[in-house]
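First the structure, then my questions, so here it is.
As you look at this complex, bear in mind that one protein chain is not there, while each of the others sits in place.
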Amino acid sequence: MAERIAITGVGQTYHKSKRKDVNAPELVTEAVEAALKDAQLTMKDIDFVVSGSFEMADGQYLPDMWILPEFGGVGKPGLKLQNAGTTGGVAAGAAFNYAASGMFNNVLCVTWQKMDEGQGAFGRGGGGLSEYWQSQIPMSPITNFARRTFAYLHNSGCTEEHFAITRVKQDQCALKNPYAQLKLNTTVEKVMESMALVWPIRYLHMCPSTAGAAAFIVSPENQAKKVTRKPVWVEDWFCAHVGGAFTMAEDPTLSTLRHGCEVVYKRNGITNVLKDIQAFEVYEPCSPAELRWMEEVGVCEDWTAWKLMEQGKVGIDKEIPFNPSGGVTATNPIGATPVIRIIEAALQIRDDAGEHQVPQTVNRALATAYGGQGENVIFLLRKSL
Amino acid sequence: MADRVGIVAVAQTKFDQKREEHLTETLVHVTKDVMGQTGLEFKDDGTGIDSTVVASQDYFGGPGGIHMHYAYTVGAYRRPDERVEEDGAFAVAYGAMQILSGHHDVVLVVGHIKESVCSKNQVENLGLDHIYGRKIGLDFVAAAGMQAMRYQHKYGITPEQCAKVVVKNRTNGKNNPLVMYANGITVEDVLKSEMVADPIRVQEAKPVPVDGAVAMILACEDKAKKLTNKPVWITGMGMCYDHHELGYRDLADCDSLVSAAQMAYKMAGIKEPAKELNLAEVSDHYAYQELLWSEGLGLCGKGEGGKLIDKGTTSMGGELPVNPSGGLLCGVPLIVAGMQRVAECVLQLRGEAGGRQVSGAKTALAHGVEGPAGQLHCVITLEK
Partner (left out) sequence: MTTAEQKQEPEFIQYKYPRTQHYWHALGYQTRAVEGFKQGKIMATKCSKCGRAMVPPRIVCPECYVEVTEWVDQGQRGKLVAAFKIGYPMYDRRTGESQVWDKPVVAVQMEGGALLDGWCSETDLDKLKPGLLLEAVWRPEEERIGAYDDVLHWKPVEK
């Protein structure tokens, strides 16, 4: 890498299912202002803007054109990226690339989704389907996870109750996160009784639709050290996409998470995942996914994560600090979700996560983006380089 | 900047209506073409293509997240692959940035669109503000109409001068075997053609629908020199946003293009673009835009776009030929547009542009634009 880079400021909105009080540009501005305040910068200091949103869920063509001027994007260079679920992942990767080139002092990465507007049923109603082959069977991100979950049930020998236990753990974490949307204080029984959305996925297993935005500022080393006393260093990132998403042609257990993690672990000398990484913010769009992702990230053996969950070993102050923020099942503004993972990982490293702060010192954190049928972007953040 | 980025291979499809060909076939053909030119394959160990950057648009794909379906056709299987939802020039600039950041060495950049799948105007209507833009039926053609009118009014640009741009580009296009709309149209024909958004006539607008794709491979300096004996170097890149609402800007002065161009010229060390550049490929979605963008790019003074075409400066054989390929007026789809401008510059600088070759071309400029009335510009300068 040409330049070492660090995240100098982070900001997100308080996520809600509906934000009738603001339009999309105003919503995004809240996150940008929060990030600027966190870094003690103003828009004048920003010299590149990378944006990301899944615009069909916004119901807007070229939404960056509409939104950027609201928070001072006029006169700035920038571009927008989008890759469905991993939108925030590729946007963050682009921001890191621009910062690492050394040509820009402060790069703003801003992502959003206002899912209460636009095509509301989009997320569950056929967004992301190939035009011919899937138009005849209703398929969606949920059916994708239903396939995975069916395979998980049969391969691991766990029961539906373990998914409910997972959900309760996620919910308990979310209760401690002021920004999280769903804070249900739910129970295993309530999760088990909730409607089978797409059996074996239940209503309470699934992530909500969210109006929210998230932003961060990333700078090369010299500038980062000037801006903040708590820089969060970007150690590495790797984008492992698997084009051909949602096609039924893919094995229901297939994901690039394991492959992507192997690449970044090897490049950064990580041999013992649980020892070398102290906080995990992994994009789990539904509760059962968290179990599989724990295995793919490498915190436990294949088909054993449910046992750890049952034994209560996963949580903010537990052996495995997996998704201390409550994760995606609590909050999911699609385009912004991966950036929220990065922000939460950064807060853990800065020791700024408040109630959901992992008790031990977090020297390194892992954040991921997920999309489609198993596409992942993996990020490693460090306290010091 | 520690390193230079070189373009080592380019491929373009024919720009026509691909009603017989599935999108994935088009993508595989252009990708295989650039892979064949360089002998590179998709590799994980740093000996081949490291990463893919694609420019495309969901609204022109049908389903949301269209890129996810077809990414495997551009080699993105368990591999780095990112998609820019802007004009293709931004994808080229971003691909170069992946190399300048040191994150990747060799990047495949692909831009594609099928305008023939749906209504461009209807999609562009969704690109405007919910309350003030969409409900009055505004789309990017109407926005361009307002810009053209303001530009003609403020600087006294005449309809004849705009029509001359069409004649020049459609004539240049005759030397470009990939475009469909090159012809010997006259100024009178243009001015007699149907009005689409006053003062823009149908012959002054980019033909729609057109389908196509462009691919290119970018590499860091060391690898570029090994991959080809004719690398073309990216010397400068600049981009800039303007206001969204048309009323917030003076449409006759493209301030954001001026900033984008300054950013690129600064990076490239270009002080007098009109003298230092040998040719320019600009995004002439409408005839007046070639004149207006030429002003923004500093190829002439403010309001002097009309003189530029009258004097023949921008014609083939002039001091600074603009759009020797025929430009978008000969039928190049959006998204692909900016990237095809870069591809044409590469062919010119390699001396491989055939009948449209500008002799002795050493430096070139490519321009891409996105948004209503040119809200977001991208300028890329290149040299041999």
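Should a chain be cited, it is by its letter among A and B, assigned in written order, with residues numbered from 1 in that chain.
Basically, a contact is a pair of C-beta atoms (placed from the backbone, for glycine too) under 8 Å apart; a residue touches a chain by one contact, two chains touch by 3 or more.
Predicted model only: the values in this text are computed from it and were never measured.
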Q. Looking at the whole complex, which visible chains does the left-out chain touch?
A. A, B
Q) So which of A:I7, A:L81, A:C158 or A:L197 would be touching the chain we can't see? A) A:L197
Q. On chain A, what residues meet the omitted chain?
A. 10-14, 16, 20-22, 30-31, 33-35, 37-38, 116-117, 121, 124-126, 129-133, 135-140, 143, 146-151, 154, 195-201, 242-244, 247-252
**Q.** Contact set of chain B toward the excluded chain (per top definition)
**A.** 18-25, 28, 32, 41-42, 62, 72-73, 75, 77, 114, 116-119, 122-123, 130-131, 134-135
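Everything that follows uses one rule, which is that only the chains that are shown with their structure count from here on.
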Q | Separation of mean Cα positions, chain B and chain A [Å, integer] | A | 33
Q) Considering the complex alone, what residue numbers of chain A touch chain B? A) 1-3, 23, 49, 54-57, 59-62, 64-66, 68-69, 73-85, 90, 93-94, 96-103, 122, 126-131, 238-247, 256, 259, 263, 371-373, 375
**Q.** Residue ranges of chain B in contact with chain A within the complex
**A.** 1-3, 44, 51, 57-59, 61-65, 67-74, 76-86, 90, 93-94, 97-98, 100-103, 123-124, 126-130, 238-245, 248, 255-256, 259-260, 263, 267, 370-372, 375-376
